Every structure is written in structure tokens, then in C-alpha cells.
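The other protein chains are all here in position, but one chain of the complex has been omitted.
Which chain is which? They are A and B, in the order written, and residues in each are numbered from 1.
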Amino acid sequence: MRQAKKKETKGQLWREIQRHKSIYAILIIPLAYYILFKYVPIWNGQIAFKDYMALDGVLGSKWVGLDNFKAFVHSYYFWELIRNTLMYSVGKLIFCVPLSIILAIALYECVHPKLGKVVQTLAYLPHFLSWVIMYGILLALLAPGDGVVNDIIKMCGGKPIDFLTNTKAFPWIVILSDAWKEMGWSAIIFIAALMGIDPSLFEAAMVEGANSWQRVKYITLPSISSVIVIVVLLRLGTILDAGFNQIFMLYSTPVYSVGDIIDTWVYRQGLLEFQFGLATAVGLFKGAIGLLLIVASNKLVKRFGGSTLY
Amino acid sequence: MEKQKKQKLTSLKPKLTAVAVKPTAADRSFNIIVDVFLWVLLFIIAIPLWSTITLSFRPNDYIGTNLEGMFLPIWKWSTAAYKALLGNNGFVLAFGNSLKILVMGVATALLLTIPLAYVLSIKTLPGRKILNWLIIVPYVFNVGMIPSYLLVTSLGLQDHLAAVFLPVAVSTYNCLIMRSFFEGIPNELKESARIDGASEIQVLLRIILPLSKAIILTVGLFYGVSFWNDFFHAMLYLNKNDLQPLPILLRNILMASGMNEYVEVNAFGDAPISAIKAASVFMSAIPMVIAYPFIQKYFTKGTLLGSVKG
Partner (left out) sequence: MKKTLAIVLALAALLSPVFAQGTTETAAPQAEDKPVTIDLWYGAAITEAGPPPEDWAGYKIIKDKLNIDLKLTALPSNESDQDVKIQAAGAANNLPDLFMVRRDTLLRLVKQGLVAPVDDLYAKMPVRTKNHYDDASIKNTTISGHSYGLADPGSIAKNEGLLIRKDWLDKLGLAVPKTLDELYNVMVAFTTKDPDGNGKNDTYGYGAFQEINNYEEWPGRRLEPILGAFGVEGTWNMTEASAGLNVLKPEFFDAMTFIKKCQDAGVIDPNWLAYKKDDFRAAWKQGRFGIMREQNAAYAATANYAPFDKNFPNGEWIVIDPPVGTTGKSSVGPYTTNFRIYSISAKAAKEGKADKIAQLLEWMASDEGYYLLGWGVEGVNYTKNANGIPVADGVANKDLAFSAPQGQTVTQLRNMVFYNGDIELGSRYPTYKTATSGKTMSALVTLRDMQSRKWTAEIGADMLPTPNADLKRFYEQGLSEFITGKRQLTQENWNQWIDEFKKQGGQAWNDAGVKYAQDNNLLN
């Protein structure tokens, strides 16, 4: 009985493949590209297990097994790096995603088109500012001696706060400045999703007497839930990428204990010291964790009935 | 007549004319809170941007706090920083290189991403799960700079502009977002086209693409920004000075450090260095800032709705 069913499904599978022949044809070039430019580097990534010598190349370098990984995990600062990295990426996730959703909905629901347009245009501008100039902006705002914010604090009789070199304040500065910079840009995808909602859904809700709050809760949010889920899932997959460019510009020795993340450590220890095996090993380490997270969160989403990543 | 219609600003949300409902107190409070939120956001975003703009126009002999500098009257502004940048020899050349990378990069990226996303969105495709995994794995396993560098140099792509965009021409994030939009297109449309005898490619071109203007432009914009701002790949792969794009030039300005001990000569005349930095950032953002409003126009509401009803 089982054998017969197996044969049946096999035949069915072959028929399905035949039916979709032309779709596979579309797939050929992008897939070839993908294999070349994404998977060959993964093959090169084996240098994570080697003592990479440039003259020996990827294949000829000596195998050292897990030594590079051990060097990373046994670093004096390993747990601190993990803690800081997670603090920033989770913190940014918690702040930025809801804020950009709220912004998208606010722009969508705003009854004053001029206000909406102005805010929308301004909100995406900070995304174009590099972190080098952001550092300058933050310095002008937050410097202990003459920053604008501290000027105001002094005017109100308070003592100036050294935002950028204070270990208590620094994490907040990182998270909030990133939200400021990316909130508008991240909202773009949600706005596009909102504009795809069928208006007759709203009409039906209004007929049933729903007010604006209820409309948002029962129609708007659920309609864009699949996009929200994908965005969050993808961010979870790169949870160990906490924003190298930003931290690299903003951190300094007094805040190393809360500012040093995996990538800044890899930059100093790996890239600057020609330890490419180590740098690649950390990349694989991050990848393994990220993959675990994607699988786990995808399962979670499935359980709650949402649309999944794969 | 047509032109006038386009210029009138309308809210993002479609006006619901089918049902006339009196706004309740809850509705009014909702609108007020939306407005307040947007106004607060407006100030939070505008103030640091304004601070940077005034910084880029600050004259060399300005003494005073940064707070006061934000209120410097416009007749005291100096355009020295902008003049210095535009007069810089390499500026026009670098701008042109960036433009080339932008156009060719976005074209390549879309050419590869759209078919891939479309194929992934076909729920009945056998092997879909495998494909999805194939796409996600490299996204999470970011093996870092060196393995990718080894591949690109072995292909001999150094000193070709393609080296800047080809390795990153398909972003998993953008691909999956596009896929989720394609999934949202009702099957009846595709089926009716197939029944009429269209091939898969024709379905993609004639049915799917016209409906997906919003998402294609959005994703194109995402790609465009990352190519325009890319510094790292350009630094690694482009050695010839006449191939270097804008971010390299600007980064050299912004990050000039210890090596330049010929401090007695100033490459930029009498603009203060902080003004140069601020001005250079705005100049690099200009194309994107100009392009966005045009693209935004295409986020027409209810396009999908229109086709099904029709």
C-alpha cells in the first residue's frame, strides 16, 4: 500500500515539475548568480578553520580546526561582547520597528495632507547621513561642555551630562540615534504595505460602527502583519549585527565596556591584525546563531498561524 | 487639467465616499493624537537637521555656542564649504562614477531580483522549500569581507565598476519583501492569463509587473541607496583614481587623519572643516533626495483593487 502511494507521489512530482518547466527557466540566471556570488564565498569561508596564509590560498592553508573559534570564545571580553551586541540589536528592534509602524500608520491616517507630506519627506532624510556626520551632530547636541542639550540643562540649573562618555547614557544614545536615523526609512516598507490594503475593508468596518482605534486594531494592523513578521524575522536573523558603522564612530575608550560589540572587536583583532581566519570564524559563528534564531522564530510564527518566511 | 489634479495633495488613505459616518469622540481623539505625534516627530527630526545645515553654512570666524549657531541670521551664512567642494577637481568625476554605478547597479539588481522573487512566490512550485532555504542561508551566513574579496579578485573584476554592485546585486532582504508582495497578487489573475495561453514569462511581464510598480520602485530605491552610499566595496576593488565614486572622495575628506602632516596647506580654502564635512554629506545625499518624491508618486493606492474590479 505504501509502496503504491510512493510511486504515485513520485509520478505526481515529476508531472508537477514538468508543468512548471518554464518557471524554472526564469530561475536559471538569478540562481546561477546566487550560487556564484553567495555560495562560492561560503566555500572560501573554510578559512575560518585554517591558519590563512595568502601564498597558500584557501585550499593550501594549514588546517587548525576550531582554534580560531576558541580564540574568539576564550577572549577575556567574549561574554561582554555578546551581551553588548544583543543589547543593541534587540534594543533597536524593540524601539525602531514599533516606531516605524506607528509612524507609517500615523502618516497613512493623517487628515492633513500637508503635514503628512512634510513629515514623510523629512523623516527619511536622516537615513542618508553617514555616521561620521551623525557623530558631529551628536557632538554638537550632547557635548558635555557646550552641547545644545547641556546648554539647556545648564539654563534650567542642572549639571551637564557627559552623554557620549558615560556608560549609563551611551547605550541609550546609540539606540535612540539609530531610531532617529532609520525610523523614517524603515517606515517606507510599511507605508507601501498600507497602501495595498483594500479600502472596502475599512468601509465595511465603518458600517459596523468601528471607531478609528478599533479600525487600526482590527483591520490595519492585521492587514500588514505578514510584512511586519517578515521584517522582524529578517532582523532576528542578523541579530548579531548591531551596527558596526555607528558604534565605530561613536565609541571611545571610556565606554568600551558597554560599547564594544562583536564586529568592533573583530575589526581590531581580526582585520587590523591580518587574522582573516579569525574574522571569518566569527562571521560563521554569528551565522550559526542567526540561523538558529530564524528557524526557531519561524516555528513560533507557524504555531501562531501567521505567514512564515519559508 | 490633468496636471492640476496631480499637484493637489491628498492623504495617503483613500477617501471613503461610499459610507458617510459621523466622527465619534474616539475618532476625534485619534486624529488629534496622530497630529500631535507627527508634530513632535517633525521637531525631533528637524532640529538636528537644521543644526547640520547651519553648520555647513557657518563662516570661518564664527565664535559662539552651537546652540546660538543654529540661529545665525542668513546674511551671515557663508557658502565657502560648498564652493570648495564643487571646485574640487575630482568631484565631478566621482559624481559621474557614482551615477554610473547607480544606474547599472539598480538595473542589474532588479533584473536578477524580480524573477527570483516571482519564482519563489509561486506556491505550487515543487522544491519551493529548498529554494527558500537556498536563498536564506547566505543571508544569515555572512562570511565576511575576505571570502567575498577572494572570489571577486579571482574573477578579475578589480578596477571594473561592476565589482562594486555585482557581488551584492541580490539582497535577500529585498528579494523576500518582493516575494511577499507577489504572493499577495490573487491567483485568478495569473490563471486567467494562463488560460488565455500566455507563457510564464508573459504572465510575469504583462500581469505581475504592471501591478507591482510600487514594490519594484521601492526595492529599486533600496538598492539605489545602498549602491550610491557604498564605500567599502569601492575602496577594496577600485584602484584607479578615475574610477572612484563619490563616497571614497567624501570619506577621504571626512576621515582625514594623522597621515596628513602637511597641515600648513588647506585643501579647502577658508571653510572650517566642520562645515566641509556637513556640506559634503548633504551633497552626497542630493540625488536620493531628489529622486524620492518622484518615486513616491507611484505608490498609487488601490492599484491591485482596480485591476480585480475591472
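Here is the rule we use: a residue touches a chain if its C-beta (ideal position, glycine included) is under 8 Å from a C-beta of that chain, and two chains touch if they have at least 3 such contacts.
Note that the structure is predicted; figures quoted are calculated from it, not measured.
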Touch assignment to the omitted chain, from A:24, A:39 or A:77, lands on A:77
Using the definition of touch stated at the top, determine which of B:42, B:72 or B:111 touches the missing chain.
-> B:111
Specify the residue from the set B:90, B:126 or B:184 that touches the hidden chain.
-> B:90
Contact with the hidden chain, among B:29, B:60, B:124 or B:187, goes to B:60
Where the missing chain touches chain A, by residue | 52-55, 57, 75-77, 139, 143-146, 160, 162, 164-167, 252-254, 256-257, 260, 265, 268-269, 271-274, 276
For chain B, which residues reach the chain that was dropped from this view?
-> 60-63, 65, 84, 87-90, 100, 103-104, 107-108, 111, 145-146, 149-150, 153-154, 156, 158-162, 199, 201-202, 205, 235-236, 239-243, 248-249, 251-253, 255-270, 272-274
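By definition in this document, only the chains that are shown with their structure count from here on.
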Rounded to the nearest Å, the gap separating the Cα centres of chain A and chain B is 16
In the complex formed with chain A, which residues of chain B make contact?
-> 9-14, 16, 18-19, 21, 24, 26-27, 30-31, 34-35, 37-39, 41-42, 44-46, 48-49, 51-52, 55, 65-67, 70, 112-113, 115-116, 118-119, 122, 124-127, 129, 132-148, 150-151, 166-167, 169-170, 172-173, 176-177, 180-181, 184, 199-201, 204, 214-215, 218, 221, 225, 229, 250-251, 254-255, 274, 277-278, 281, 284-285, 288-289, 292-293, 296, 299-302, 304-305
As the complex stands, chain A meets chain B at residues 13, 16-17, 20, 22-27, 29-31, 33-34, 36-45, 47-48, 52, 58, 102-103, 106-130, 132-133, 136-137, 140-141, 143, 146-148, 151-152, 180, 184, 188-189, 191-192, 194-196, 198-200, 202-203, 206-207, 211-214, 216, 226-227, 230, 234, 237-238, 241, 271, 276, 279-280, 282-284, 286-288, 290-291, 294, 307, 309-310
